[in-house]
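Every protein chain of the complex appears in place save one, which is left out.
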Amino acid sequence: MSLIDRSAEHSSLPFSKVDWPAIRRDFPLLTQQPYGKPLAYLDNAATTQKPNIVIDSVAHFYRFDNANVHRGVYQLSERATAAFEAARDKIKYFLNAPLREEIIFVRGATEAINLVAQSYARPRLKPFDEILISAMEHHSNIVPWQMVCKQTGAQLKVIPINDNGEIMLDSYRALLSEKTKIVAITHLSNALGSIPPVQKMITMAHAREIPVLLDGAQAAAHFKVDLQTLDCDFYTFSGHKIYGPTGVGMLYGKKSYLEAMEPYQGGGEMISRVSFESSDYNSLPYKFEAGTPNIAGVVGLAAALGYINTIGLDNIRQREQQLLNYATQALEQTAGLRIIGMAKHKASIISFVLDSAHPHDISTILDQQGVAIRAGHHCAMPLMTRFNVPATARASFSFYNNESDIEQLVQSLQLVNQIFSGKMGE
Amino acid sequence: MSLIDRSAEHSSLPFSKVDWPAIRRDFPLLTQQPYGKPLAYLDNAATTQKPNIVIDSVAHFYRFDNANVHRGVYQLSERATAAFEAARDKIKYFLNAPLREEIIFVRGATEAINLVAQSYARPRLKPFDEILISAMEHHSNIVPWQMVCKQTGAQLKVIPINDNGEIMLDSYRALLSEKTKIVAITHLSNALGSIPPVQKMITMAHAREIPVLLDGAQAAAHFKVDLQTLDCDFYTFSGHKIYGPTGVGMLYGKKSYLEAMEPYQGGGEMISRVSFESSDYNSLPYKFEAGTPNIAGVVGLAAALGYINTIGLDNIRQREQQLLNYATQALEQTAGLRIIGMAKHKASIISFVLDSAHPHDISTILDQQGVAIRAGHHCAMPLMTRFNVPATARASFSFYNNESDIEQLVQSLQLVNQIFSGKMGE
Amino acid sequence: MNDELRALYQEVIIDHGRHPRNFKKLDHPSYTQEGYNPLCGDRLTLYLRIADNKIIDASFEGQGCAISMAASSLMTERIKNMPVTEARQLFDAFQNLVTQPDPPKKIREYLGKLTVLGGVRDFPVRIKCATLPWHALNACLNNITKQIVSTE
Partner (left out) sequence: MNDELRALYQEVIIDHGRHPRNFKKLDHPSYTQEGYNPLCGDRLTLYLRIADNKIIDASFEGQGCAISMAASSLMTERIKNMPVTEARQLFDAFQNLVTQPDPPKKIREYLGKLTVLGGVRDFPVRIKCATLPWHALNACLNNITKQIVSTE
């Protein structure tokens, strides 16, 4: 981040002053040249690349501060604990969460949702109770609920979406009932890029005193999340999708819910007293953090959030909307291409199909041109069924992408068209 | 590891040829000087320091190979997947496990034990069934079983230990019954250093067709584990205690058990087909690896195991026994010091109490002398009760420690004695 | 376009991918086998009619990429009227083609037109696409063996 004024942290630069090419240079991986071509990394919805500051802070932790946390009465362990707990404060600040003890470190969004399904929902669900999700959820926000339904006899209900990939609010209203025990929806669809009207949906659920979990695995990297405004009851994201390390993520839960829940895993750290007869659980957040956490991962995640704050989420959002618009227009002009998901509110994720070629073939050819996209069901098989496609190709953009990445994508798609129309000759 | 012949990997040097001072230099953290004193890091049972090769391989992954695994049809993702899956093979080799798909990546030993408690034991336990653990288990091998007992009405039974900290095999024999549904014991006590006679214990359990879980959180770093010889049904360790990254560990389970078990968490990766009505689970090991794993952590763990293999676990064991003997003798000569845990089979972990001072005070004073030890209950509160001490001080040694670390420890303990006997004067 | 891509997407493949032969449900098949590649979602159903230890007819249905479509099309073309024992040999030869760095000339000659799929060798994640119908075939053949075993 050498070219951004460091003192600007937490009060980011005006958009016009942000040096995007310099920011791109903060990401060492982006300079590699697969097959001798520049790398256009457009699979950011799967995982993001890491800026130097994140890579270095993980290495720095291991070189200088590594110790187990919360238990040692020596300097090194105090330093590790301080770094670990400071990260919790940073996340609280990043999400504007009410209380630091409402932030729980987990492996990622998937684990967070399983935690809520097992520790919150499972003991509370009775047969024929209902869990409400949307038609555009990631498998990680489907399967944990199916498992708890199987365990309890509750039922999974699905809020439909229209052909643009937008939640149908009337159907949602109709589905909410006394039977509904929790609503779990994505804050940004990884397959379509749609941003559902979560604020309205939370208000509608709360009117019936139904708690709402937002799956922020995609959202948190793309726009400012304000938990006090949203007032959702649970929120989650994964570090690796927000420029942080793999193997770390967080669950936010309202204190009143978390306190009433049974722990998810048992072990060190999450108890205050153990005898063979019984154990007392520790206070929040530790009650939900059994075992040694991903300490270096947490430290790296804090560095990632600091980095994002330096650029500013408003700047990021604005830049990514530019890229989204540029790419949408360019793709719409590509012969035989159809974009799946045309929601009014979208983030920089575009799914598409080509008449000439299957997404899998597209992806192989693009790869050889240095363009990394995702082909497949994007862990959203039911959504593929909804749009009656076996799979899609997906390009997802980060603020570090640029217009030439998009040119490279579009030109490579033209090559696909050529190959599959047999116009290549020999 | 510059000073060890690289080509010797997997066929380590004879003991006399190992350059231990050079090995110590592979660990950058060990050169720091708290309070201007050399650091004697003697809290290796809590977490180990990381050699450069581990730190570098994590950073290298983020700089060159970072992508999500198993899903991408592009070079980068193939490379990430190859590195991730190669790590599975390395663990299989490291533990001599029968099959690669029996190795499941988790956050650490704590999560692994919870997985077995919830996915294996919970659906199978009936009221008054019994789970057998020992009196010297870590909380992570107590609380998950207490939780599943609460959920099912099963009962936790405890194999007693004698005053030396050794399993009482006769009592064990007497406790094994038709009611016993699983035996879960540590492969090395983190608080006492005792190595239980697990091979015998497994044979005895298997004679009654009772499966055995070994908690290898401590063991795996100290001596060679051969799963095919042991024939235990589940095994686990944590990366951070075996010179690898935080936030990663592994569960080994016999295929027949794993296949019969329900998944632990639901999400991406662990299913082969999802519809809103139902989902088909993926094959092993993926059925138990929901969500994006700690990819960089897994890669770093593989580097750690490679590093250990280069030194050789037999050399490590021999060196650590030297240190254990040296330290035991030196500590026994310290006035008012009593070692807790005098098992015949021990690894390089020593718990002790001092007449003059509480472990907590010992630890503070030692810290100021550059000596990092652990004071407290070591997440083994019932064991403290067993030995009728509120807490102990614990020094745990790695192969990178040396005789001067031990001198520093002993001299600092003499200072503690002076301070608390009031012989310091002013 | 580089040589590897050219080798992968040969005209025969594009053609069979586009216009797969034997793309239909078979009436009264002796064997029906699903094949599924979770990575990309390719999914196909293979139908075989077998009599006197011979594959009388073969067809498939499903959706997938050009490689798996072409592989299915070419495979069904080839195995029609083939004795079961030979189909097993063919399966082995095909595995050899797509996984060995340099498959022997004998094998390539034996495979004939099927060698066009050899290009996947340079695309590790695509090998599964080419072998998907073959694994379905293999599963059918194994079922036959079992039946024979159980009726003897």
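Every chain is named by a letter (A, B and C) in the order it is written, and numbering of its residues begins at 1.
Heads up, the rule we're going with is that a contact is a pair of C-beta atoms (placed from the backbone, for glycine too) under 8 Å apart; a residue touches a chain by one contact, two chains touch by 3 or more.
Note that the coordinates shown come from a computational prediction; the quantities given were computed from them, not determined experimentally.
The shown chains contacted by the absent chain are A, B, with contact judged over the whole complex. Looking at A:71, A:88 or A:181, the residue that reaches the missing chain in the full complex is A:71. Contact with the chain not shown here comes from a single listed residue; of B:13, B:30 or B:415, that residue is B:415.
For the chain missing from the display, the contacting residue among A:272, A:318 or A:411 is A:272, taking the whole complex into account. Touch with the chain omitted from the figure is made, among B:124, B:224 or B:358, by B:358.
Against the chain not shown here, subunit A presents residues 70-71, 73, 78, 272-273, 282.
Taking the complete complex into account, residues 35, 357-361, 364-365, 368, 375-377, 381, 384, 390-391, 415, 419-420, 422, 424 of subunit B touch the chain not shown.
As a convention for this text, only the chains that are shown with their structure count from here on.
Chain-level centrality, scored on Cα centres against the all-protein Cα centre, points to A. One inter-chain figure worth recording: subunit A and subunit B are separated by 31 Å, centre to centre, where each centre is the mean of the chain's CA atoms. Residue positions 39-40, 126 of subunit C each touch two or more of the other chains.
For subunit B, residues touching at least two other chains, in rising order: 71, 73, 273.
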